[in-house]
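Note that one protein chain of the assembly has been removed; the remaining protein chains are unaltered in position.
All chains are identified by letter, namely A and B, in their written order; residue positions are counted from 1 within each chain.
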Amino acid sequence: MNGESDDRLHSAFQLMAQAASSNAHHTDLIFLTVFVVCGAVALGVAFTMFWFCVRYRHGSGAVHARVGTHRPLELTWTLVPLAIFIAGFAWAAHDFVSLYRVPPGATQVYVVAKQWMWKLQHRNGRREINELHVPLGQPVQLLMTSQDAIHSFYVPAFRLKQDVVPGRYTGLWFTATQLGEFHLFCAEYCGSQHSQMLGRIVVMQPAEFAKWLGSGTEQPSLAQYGFARFRELGCSGCHAAGSTVHAPSLRGLLGRTVHLQDGRTIVADENYVRDSILQPKKDVVAGFDPVMPSFTGQVSEEDIQALIAFLREGAVP
Amino acid sequence: MNANAAAREHPHDAGGREPPREIGQLGMWVFIASEILFFGGLFVAYVYGRSHWPNGFAQASRHTDVVLGTLNTGVLLTSSAVIALAVACAESPAFRRWTARLLWLTAALGVIFIVIKGMEYRKEWHEHLFPGPGFELDAGGAQLFFMLYFVMTALHALHLAIGIVGVSLFAWATGQAKSWAPPRRIDIMALYWHFVDVVWIFLYPLLYLVERHS
Partner (left out) sequence: MKSYLQEGTTIASWLTTRDHKRIGILFAIAITFFFFIGGAAATVIRLELATPQADLVSNDTYNRLFTAHGVIMVWLFLIPSIPSVLGNFLVPLMIGARDMAFPRLNLTSWYVYMLGGVIVLLALALGGVDTGWTFYTPYSTMFSNSWVAVTLLGVFVVGFSSILTGLNIIVTVHTLRTPGMGWFKLPLFVWAIYATSVILVLATPVLAITTLLVIAERLWQIGVFDPAYGGDPLLFQHLFWFYSHPAVYIMVLPAMGVASEIIPCFARQRIFGYRFMAYAILGIASIGFLVWGHHMFVSGQSVAASMVFSLLSFMVAIPSAIKVFNWTATLYRGSIHFDAPMLYALGFVGLFTVGGLTGLVLASLSLDVHLTDTYFVVSHFHYIMVGGSVMAYFGGLHFWWPKITGRMYADTWARIAAVLIFLGFNLTFFPQYLLGVQGMPRRYHTYPPEFQVLNLLSSSGAVVLAVGYLLPLFYFAWSLRPGGRIAGANPFHATGLEWTTPSPPPKDNFEQLPEPPQEVYGYDPAKDPRHDPARGGAMAAEPVR
């Protein structure tokens, strides 16, 4: 990647923060186009008004007379903006949709926001506070929830932002295209220290990132930790294959289509797993009794994220 | 300039004569429109809750007292019929006493509704159906249902109470032949009363009749 030359280029142009993600360039292109078009319109209107004010000021030599209706003109300046607007909408909408299509093979990082800090955990268990190390050129998917108020994960250099909401997971994915460190801001007002809830994204070469990820204090991976909780909380008591209690199997759960008791069909995702742990009577699987107890109060947000990681990649009994 | 327009008098030049009915009626309709939007926010919350928690809402709805609720619906519908009769009577001064009696009856039916509602609330309190710690039902969304149930019916009851006071005032004024209770104002009061009734007609099935098969 020609990271270094881009660095020099971007430091010379200070208007926007350096573009450091694969989608940032698309956003910047639309922005530049919209800016030019809107700027032209604004200047055009301003100039026309100014010109008319000068030319038709009272007492000037110009013709001062009533003006009739001019339907073709009115229709033109109605339909031309309409066409431009539809085009603008479509272009930005197209880019927007791709922001929500996570590429396969993206690495998950779990994020818990709380007043007034960011807690992040990589799959192998490595934790970070207010910092996120990521490898250059590889897609990363953030699965985020809040412990208290609504926060928002904002990286201006990536041109990306996603609100982090209590009670559910929201997601954000990116592929970093520049080495370096970039601001992480909280962008949803969340109380006293909202403006001090700062962090940074550190983009490293993949090899260095792997080294960094492997170092740090010895601790179990997220999935291993999730397995430990799975046993401690007694999940396998009902959900394991050999159990006497009739409970749905959890193998390969994430991404599977599930038929619910009330006739609905959903695709099991992170939010479904979280709801099933905390509010098991919400979406009961068809053919099963609603006997699963709730684990509210017994599991933290990190525990739930670990359990999800375990279900995703562990050896589920 | 068209002759009809010139012939039509401006209400502000009508001297001391009664202003046209349309002014007060339009005012009440506009007010009703705002009230529909006021209740509308709660209906939106209800739709959200019911679509996310169909089981919870169904289970909770089965714990409302459908007998008392249906009885109350009958009471309110009857009261609307009664006040419509009162409005008809009000058009003719010969029926002044009947107008007053019918208005009193309307108010009385409204009071009966509120008493029955109070009985229901008492029952629900004892059955631990008020949201908060100690809530009886455990289906997801059941507590949300009852939260909406209490807010919606309380708001409705508040509007009904205002209606009862208004109708009672007009009943008294008609009985005393007061000048500030002319037919057009009774008409407008009745419009408000009908609106309160219509709100209940929407609330009743949404709150009492979710998945009642038996």
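In this section, contacts are C-beta pairs under 8 Å (C-beta built on N, C-alpha and C of every residue); 3 or more make two chains touch, one makes a residue touch a chain.
Bear in mind the structure is a predicted one, so any value in this text is a computation, not a measurement.
K.L.:
Identify the residue among B:I112, B:M147 or B:V198 that touches the chain left out of the display.
P.N.:
Looking across B:I112, B:M147 or B:V198, the contact with the absent chain belongs to B:M147.
K.L.:
Which listed residue, A:Q121, A:Q162 or A:Q305, touches the chain dropped from view?
P.N.:
A:Q162
K.L.:
Tell me where the left-out chain touches chain B, residue by residue.
P.N.:
Chain B touches the missing chain through residues 1-2, 5-13, 20, 22-23, 26-27, 30-31, 33-35, 37-42, 44-45, 48-49, 52-53, 56, 131-132, 140-144, 147-148, 151.
K.L.:
Touching the hidden chain in the full complex, which residues of chain A are there? Just list them.
P.N.:
On the side of chain A, residues 15-17, 23, 26-27, 30-31, 34-35, 38, 41-42, 45-46, 48-49, 52-53, 56-59, 62-67, 69, 73-74, 77-78, 81-82, 85-86, 88-89, 91-93, 95-97, 99-100, 115, 148-150, 152, 154, 156-157, 159-163, 165-168, 170, 183, 185-196, 198, 279, 282, 296 touch the unshown chain.
One rule holds in what follows: only the chains that are shown with their structure count from here on.
K.L.:
CA centre of chain A versus CA centre of chain B: separation in Å?
P.N.:
The mean C-alpha positions of chain A and chain B differ by 46 Å.
K.L.:
Over in the complex, which chain B residues touch chain A? Could you list them?
P.N.:
Checking each residue of chain B against chain A gives 53-56, 138-141.
K.L.:
Quick one: which bits of chain A touch chain B in the complex? Just the residue numbers, please.
P.N.:
Residues of chain A touching chain B: 261-262, 279, 281-282, 284.
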